[in-house]
Structures are given as structure tokens and as C-alpha cells.
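The other protein chains are all here in position, but one chain of the complex has been omitted.
The letters A, B and C name the chains in turn, as written, and every chain counts its residues from 1.
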Amino acid sequence: MKPQIITFLIKCPDQKGIIAKLTHFFYQEGFNILSSQQYVNETEQRFFMRLRVVSDSSVVLSKEQLEERFERLAEAYQITWTVDYGGKKQKVAIMVSHTSHNLYDLLHRHKEGKLFCKVKMVVSNHEKLRPIAEMFGIPFYYLPVTSETRKAQEAELIELFDSNHIDLIVMARYMQILTTDFVKHYPNKIINIHHSFLPAFQGANPYKRAYERGVKLIGATAHYATEDLDEGPIIEQGVERVTHESTPASLKSIGADIETMVLAKAVSFHINNQIIVEGNKAIVFPETGE
Amino acid sequence: MKPQIITFLIKCPDQKGIIAKLTHFFYQEGFNILSSQQYVNETEQRFFMRLRVVSDSSVVLSKEQLEERFERLAEAYQITWTVDYGGKKQKVAIMVSHTSHNLYDLLHRHKEGKLFCKVKMVVSNHEKLRPIAEMFGIPFYYLPVTSETRKAQEAELIELFDSNHIDLIVMARYMQILTTDFVKHYPNKIINIHHSFLPAFQGANPYKRAYERGVKLIGATAHYATEDLDEGPIIEQGVERVTHESTPASLKSIGADIETMVLAKAVSFHINNQIIVEGNKAIVFPETGE
Amino acid sequence: MKPQIITFLIKCPDQKGIIAKLTHFFYQEGFNILSSQQYVNETEQRFFMRLRVVSDSSVVLSKEQLEERFERLAEAYQITWTVDYGGKKQKVAIMVSHTSHNLYDLLHRHKEGKLFCKVKMVVSNHEKLRPIAEMFGIPFYYLPVTSETRKAQEAELIELFDSNHIDLIVMARYMQILTTDFVKHYPNKIINIHHSFLPAFQGANPYKRAYERGVKLIGATAHYATEDLDEGPIIEQGVERVTHESTPASLKSIGADIETMVLAKAVSFHINNQIIVEGNKAIVFPETGE
Partner (left out) sequence: MKPQIITFLIKCPDQKGIIAKLTHFFYQEGFNILSSQQYVNETEQRFFMRLRVVSDSSVVLSKEQLEERFERLAEAYQITWTVDYGGKKQKVAIMVSHTSHNLYDLLHRHKEGKLFCKVKMVVSNHEKLRPIAEMFGIPFYYLPVTSETRKAQEAELIELFDSNHIDLIVMARYMQILTTDFVKHYPNKIINIHHSFLPAFQGANPYKRAYERGVKLIGATAHYATEDLDEGPIIEQGVERVTHESTPASLKSIGADIETMVLAKAVSFHINNQIIVEGNKAIVFPETGE
């Protein structure tokens, strides 16, 4: 096998000897383990592991053989798993509406090589941000939508994403509701960002209401989109101090900066295979050094 | 007038020349202005000011004369105001139930002279924390309560507080509902602390639910108690990062540390006359240097 | 006078009645005071004020008359002052070398109207970042430099800046030493950003040394450039948690994000006239709501 870093994301019932079994498997097949991160949910008796191994010429297995053999182990231990061979960049689509802060930031990081992925397209229900996509040389698709045309537009989106083999959809302030069908088509493959408050303010004009209430902190949450739109597994959160002096406008501006940082981190965690989702919870393993 | 620092908290409709009028008033009467902090709510056209002035022997007014003259100004400008002459410590009652982290911290700061107030008593619906109050030499009152006896117990509380001229009631994890009548008896004089999450988790076992949801931040909010118990004006908030590794127990422990710091700050802001409440919003002026 | 917001930045010896005098002056001349922020350095007995007033048609003074009358007051109270009439955007030059994160961020904010200034040029000692400036339609000047040519290059810089009436120079990771003469030519008009650590690491490769030392926090500081290069008045600072897992490369990447946010805030404070410098200390007044 050619030298490459391979990442396994593993989940199964917690059971005696599971770490030894798993690490021994890779050792026996000639891989060197770069890092092994685990998490055990004691309440649910569930085991989670992120295993990074490196192959070299001493590994005689092909990818297919590796996966076949690992699948045998997986069956014995009721393991659900995914594998990533590292060399291939994930294909990403970014969806936007009117606001540009997240889009600029993601395209800048992408261009500078700080996000290990391939941004294939920017899709929007408005023309407004086309110049930004073009500035960075990324194809821009304009797919307007109304509540009447939602199903048809989503069909177009699915056609567009699937024909381009999109691995991850980043909703960088795409201000449209997605149907359950659409979300279900991309389980744990849609990352959304939205503002967060303590206490939460549901509904319209949250920054105005946060201002009226005199909150001292505002924040943002990045999560996977699920049927219950703002309720999916939380990937990352951020927060900043504010004061009574902050106006709704300045709160919104501070909120935009938090959203920018939080979404960039969440996308980075996803494309670096640092996340395992279980039910409504995202286990986010810290980056390891290699 | 003897040398003393006097703090005026002022609110009125915003109007042309109001800062000049107010500062000129004190200048004319011979006071030196130490600091003048304002806030204008543009939407509501309301003006707020915290004015710290110092008197010396050149001030010939008595307190009564000062207040009488200021009241004339107040009438002309529709000003609502309070004044504090600085030398007198506010009298504080601390209410607790089972948990001790806030109580220890407040009594320690009080004892070390870091909170400029006089803690007159600790009141609880349980005997459990009596030893802590006694350790610090503070009278402890045990007033048990059930839903049946709530009205009677609150009558006892009011009798106890009012006969001791209590200025501020700090609910340092007092885990009982207060009636609307009780809360209305002490407008903006009861400070409560509770945990805060993004998103919010209503109801029982919030730390367990935060754990299940995999939140990345937990926090705490100190606010004035109003009829709608957890919805009063927010005085201070704090937050800490957590990970999926955190158990409900460790979340609770981290939450306790945040509550400790946030409540101490809120109490300090109150007794330093840094807060003006308007509607459901607490305007908290930063501490000034003098 | 046409309706406009006028900002006075004022410093003088602290003295009795100064706030009343100053606010009364503007009241008498027919201005409405939007906000009045003060700071008193007790140790040094110095008074600082940021005063925002608004004119309307009832103000009969011209700018020249206003300044002439204010100067009379200033002389009486030993006041040093500056005034900004709000309508005119400050002209900004950005200096860079190799790294692009601050440049992208500033040009993005500028383009989106979030920084109230006019970025007139990007200047670099390398060609590398020219495409970014051009992407945003900002003139790019390439002025290479060696230690031998430093004086000549700085003369070119001064010629370039002064002929373009540059008000503020932002060193957005310009990795060259500036001579004392150059820095003195632009007192409190050059903002620099650099990484900060606890403890500090002087010299080369700070991220490698922070890694070797196992720091748990890294940060960044924006400050005005003075003769003693990394020692000027601090405008803003930021910090993030890191762990032993962080590599020198990931520390650098986290550091870049902090630098981005901190420099953007510092530039914003400067162009909003929120800063008064006294000696080696920057007094940064919070943004006010109007």
C-alpha cells in the first residue's frame, strides 16, 4: 500500500478489550498507529474511536482487502465505521443568501490552503454574492426559491450536488427553510450556522430582542442540519461579551464575527474527520499533531 | 457637608442639554464631579446617568437641601432618581438551600472586605448550610417551606428582612419558587443566579440534557427576580468551554464555578450602585477608578 | 451648521467643574450632546473626555468659529484636543509582507462598508499579495527593502503616504523594522499587530517556543508603533486556549485568527475616534450607540 494516512471513525457497544482488539488489528496488518482517540458514553454504554494509522510499503493489503478484513472485525463487535484515505479532498458546496462574512472567510481560507477541501461551487437564492464567488474563481449557481417552488428548487440542488459528488454542504447564512426530504438526503453532511443567545430568543429580530433584554453575552452555534432545523448535533460554539451600549446593529456585527470563526472551525473539524455523530450529539475529537 | 462620595442614578426622557444641565447643577452647588456615565437608548429616547460627585467643606448644603433642590430639577426634566451617600453599607440577606459554592464565596469576599456591604443573615429552607454561616459568624435562620406553607414562610421572610432593614436579597441557589407578591415587595432588590445554556434547556436536569445534546459551552446568568422568575433584567453572564468528555457531573461542577464568579460580580455591581434598571433591561455601568 | 455628528477628544489636568464647563460650552452654542465619556487618571490627576455632539440648523457657528471659541476654553483649562466632523472618511494605507489573513479581512470589511474609512493603497516589500489587493480593486505598491536601502525606501513611503494624505497606516503583518525617524513622522498613526504569549517569548520562532513550553493560551496585541517597536500603547488584545496537542503550525494558524480579529477591532476603534493616547497608554472608550 502506498504511504498514506488513513482515518477510521468507529462506533460500537462498549465491550471489554475493544481498544486492544482494534489497535491489535492494525498492528498485525503492518500499520503504524499515529493516534487513537476514544470516548465512552457511560450512560449508553457506547464506544467511539478515531484511529489514524499510516501505511508504508510493508503493508501488503490493498484498500479493498483492508476494508474486507476490517468489516469482519466490525461484524464481530457490532461496529459501525467509515474510513478516509486522506489523499482525496472532500468536495464542498457553500450555500448563501445575502450576507457575505462567512463566504469571504471560507473562500479565503480555501484559497490559502488552510481548509483541506475542494470548494466546487457557491449556490444562492440571490444574485447578490455572485461577485465574491467570481473574485475567488469559484462557480456560482443562482437558484431562486419561493415557498411554492421549494420542492422544485431542492430537486435542482440535489441534482447539482449529486452530479458533482458533493461531500459536504455548508449553509453559510442560507436563509431558507430546507424540507425534511432534502435534509434526510444528506445526513450529517449539511453544516448550518446560526446565532445563539442566553437566554434563547426564538423567532424574528433576535438581535433586537437581545438588545431590549440587555444580554451581556451573544454567541453562535454551528451544527449539522436535521429535520428539526436549529436542533441538530452541535459541532462548535462561540461567544463574546457585549454591554448595554451595544445597539442591535453592533450586536449583529459582533455576531457576524463569531459566526465567521465558529463556522470555519466546524467545517475544518468535519473535513479533518474529527467528528462522530451519535443520535443528536456530535463527538468532536481534538486535532492531533501529525 | 462632610467630605463624601455621593452617587446619583438618574433616568429621564432624552432631551437637549440634559448633560449640561445636570453637571452644571452640581458644579453650581460646589460639588466636584468624579465621573459622569451616560447611556442613551435611542429607540426609546430615554436618558440614563450615573453621576459620582464629591463634597467638601465648601459645600454649604445639607443632605435634605441637596435633595430638595435636585428634586426641583428632577420635576422640570421628568427625572426619576436615587442617591447614595457612600458611607453606609447596604444590608444584605443571603438565601440558600443545599449547595454551598456561592455562599462560601460571598461570605469569604465579605469577610475579606472585598464586598462593600454588611451581610446580616443567611436564610435557608434547610439546616444543611448552617455550619458555613456559623463558620463565618453570620446569623443563620432556618425557615422550612412546602407549597402549602409558602405564603406563611414568605410572610416570615418579609418580617425578618424588613425588621432588619435588608437592602438586598441574594438568592445564592435558593431552590424555591417565590410568589409574585413576595417578588413585588422587593423590586430590583432580589438577585438570582441560574445556569444558562445555548440553546436553553427548560425544566429538570438541564446538565443531563446539555450532556446529551453535546453542548460546547455552558454558562450562568445573574438577574433581578421578577414575577416571571428566570426572566428578569440580566445583570451579568459568564460562560466556559466544555467538550463531549464532560459528564453531567463535571458540567455541573464547571457550572458551579461560573455561577460563583457571575453572582459575585452581580452583587458587587449592585452594591456599588452601578446598575439602573429600565423595564426588563439592566444598564450596568463599568466601575470607575475613584 | 449642517447637521452632523462632531467628536471631540480632549485631555487636560483634572480640575473642579471641568465636565460642567465643557458640556455647558456646547449647550450654550446650541449643540446637543449625544454622549460624553470621561476617564480620570487619579494618580496623574489627568482628565480625558470623548464628547459627541450633533449640530442642527439652530447652530449659527461655522466650523472655524466653533474651533476658535473652543480654543479659548482650551487655553483656560490647559486642554489638548482634536475634533472630527464625521462626514470625512479617514484615508488608510495597509502595509503587508507575506501573510494574507489580516489583509483579506480588512479589505473585506472595507468593501462591505463595515470599516468607515477609505483604503487608499496596499504597500508591500514583496509582490506576493498584489493579487489580493487587485481582487478588491485597491492600488498596490511594491517597495522592496533591504537593511541598506531602508532609509531610501522609507523616504519613498513617506512621499507616497503624504502625497495621498494618509491618516492611518496599518501594519498588517509588515515584517520589517521601521526606523525611529519614520515612526516619529506618524505619531499614534501607525497601528501594528503581533502575537503575544504568556509568558512572552522574545526573538525568533515564538510559536515553536510556545509549543516547546506547552503554553495553554496564545494571543495577539494591536498597538501604536513607537520607537520601541513592540512596546507602544496597547489598543486591543485577544487570546485563545490551546493544548499540548497543538503543533507549532496549528498554534500559528490559531494565532492568525486572533490577529485578524484584534487588528480589525483596533482599526475600527481608531477610525471611530474612540482612542486617546496619553504617554504609553491608549484609553479606548467603548463604542456608543448613536
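By definition in this document, contacts are C-beta pairs under 8 Å (C-beta built on N, C-alpha and C of every residue); 3 or more make two chains touch, one makes a residue touch a chain.
Keep in mind it's a predicted model, so treat the numbers as computed, not measured.
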Out of all the chains shown, which come into contact with the hidden one? A, B, C
Any idea which of B:S97, B:Q176 or B:S250 touches the chain not displayed? B:S250
For the chain left off this view, which of C:K63, C:K151, C:K184 or C:R213 is in contact with it? C:R213
Missing-partner contacts on subunit A, residue numbers: 16-21, 23-24, 26-28, 32-42, 241, 288-290
Residues on subunit B that touch the omitted chain in the whole complex? 100-101, 104-105, 108, 112, 114, 135-136, 243, 245-247, 250, 253, 257, 261, 264, 286-289
Need a quick check: the contact residues on subunit C for the chain that isn't drawn. 39, 42, 196-200, 212-217, 219, 221, 230-231, 233-239, 243-245, 247, 279-284
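In this text, only the chains that are shown with their structure count from here on.
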Between subunit A and subunit B, two touching copies, which fits better, same or different residues at the interface, with half of the numbers shared as the threshold? same
Once you find the CA centre of subunit B and the CA centre of subunit C, what distance in Å lies between them? 36
Averaging C-alpha coordinates per chain, one finds the centres of subunit A and subunit B separated by a number of Å equal to 42
Name the residues of subunit B that each touch 2 or more other chains. 39, 42
